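The complex appears here without one of its protein chains, the remainder shown in place.
Here is chain A:
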Amino acid sequence: MSLQTSPTSTGASADDATAGRSRRRLPQWASVAAFLAAALVAVLLELLGEFNIALVVIYTVVLGTVAAYVVSRVVEGRRKATDRLVTCLVVSAFGIAVVPLVALVWTVVGRGIERLDGEFFGSSLVGIVGEGGGAYHAIMGTLIITLLTTLISVPIGLMTAIYLVEYGRGRLKRSITFLVDVMTGIPSIVAGLFAYALFALFFGPGIRLGIMGAVALSVLMIPVVVRSAEEVLKLVPNELREAAYALGVPKWRTIVKVVIPTAIAGLGTGVTLAIARVVGETAPLLITVGITNGTNLDPFDSRMASLPVYAYYQLTQPGVPPEYAIDRAWTAALLLIMLVMGLNVVARLISRFFAPKTGR
């Protein structure tokens, strides 16, 4: 490993200043080099016995970290060595966190891409026993149910947030905030049972409707919308409200025409992320909406299909032969991931394009 001598002494640290070491610096890529060397050693070690990729990775990380620390300790001194050690640890932790995500996307894309074809988008499962078939009915079902959920949750959530930020005082405000917090933690299956119990009161047991799913998902979505909208509305400077009041604008008009337009980017982002949060919910839809093989676009009439439930049934009740149904399940899962990622991109675009322009 090459050594570099920097011309100026930093002289910042007492323990560096003591020895002539303080001038000596390893190049920026020294840690990377240590890791590459460690990887080489690990591969060689493994080649001696049985090759195991997981062990190679573990050896590389451990050996690389130790090597980087030791070399740096000898050449650069304690402060720099600690810096390198912690950097190695942080990067490794990040790597560990990313592994499941990458593995998941890799697997889902790999197995789902096969059936991502026109037929999957164009046809339902009516009359399909083995090959072919699609998820048109489930895609439409998910879109309709999510749209209904949004229509229910956004007005309720926004108005609650406006109440909390602009009007709420004292005990009522505190209890609403508390209830919203509690709602945030409701398990999704409980939300589903709630909607089921509610509708069963009126329509009798065994009832399954698209709108029931929307109600169940709203229970999950409303607190998310309230929370994000509340944070965003609080960020609107009070000075803007006062500027409007000083012009003789009534409070409600100030909220509608000044506060909300100023916050619109954040509100849009929050709503989009809240949609992404509920679009993949399975449990509540399983008990409130059920599943069908045919296309039903009327959320007020009998069962509907939806992507998560579709994936669940294709996987658990694949029929014979099972491969085709399992392929369809992977594709449905891939579609859901793409939907959530798409919504996240939309959220970013919203916050980019609707943010108040400073024009500087």
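The rule is simple: contacts are C-beta pairs under 8 Å (C-beta built on N, C-alpha and C of every residue); 3 or more make two chains touch, one makes a residue touch a chain; residues count from 1.
As a convention for this text, contacts and distances are computed from a predicted model.
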item: Undepicted complex member, UniProt protein name, chosen from "cysteine desulfurase", "Carbon monoxide dehydrogenase large chain", "Phosphate ABC transporter ATP-binding protein, PhoT family" or "Ring-1,2-phenylacetyl-CoA epoxidase subunit PaaB"; value: "Phosphate ABC transporter ATP-binding protein, PhoT family"
item: Hidden partner chain, touching residue among A:258, A:279, A:304 or A:350; value: A:258
item: Touching the absent chain when the full complex is considered, from A:117, A:242, A:301 or A:323; value: A:242
item: Interface with the undisplayed chain - residues on chain A; value: 169, 237, 239-250, 253-254, 257-258, 261-262, 264, 356-360
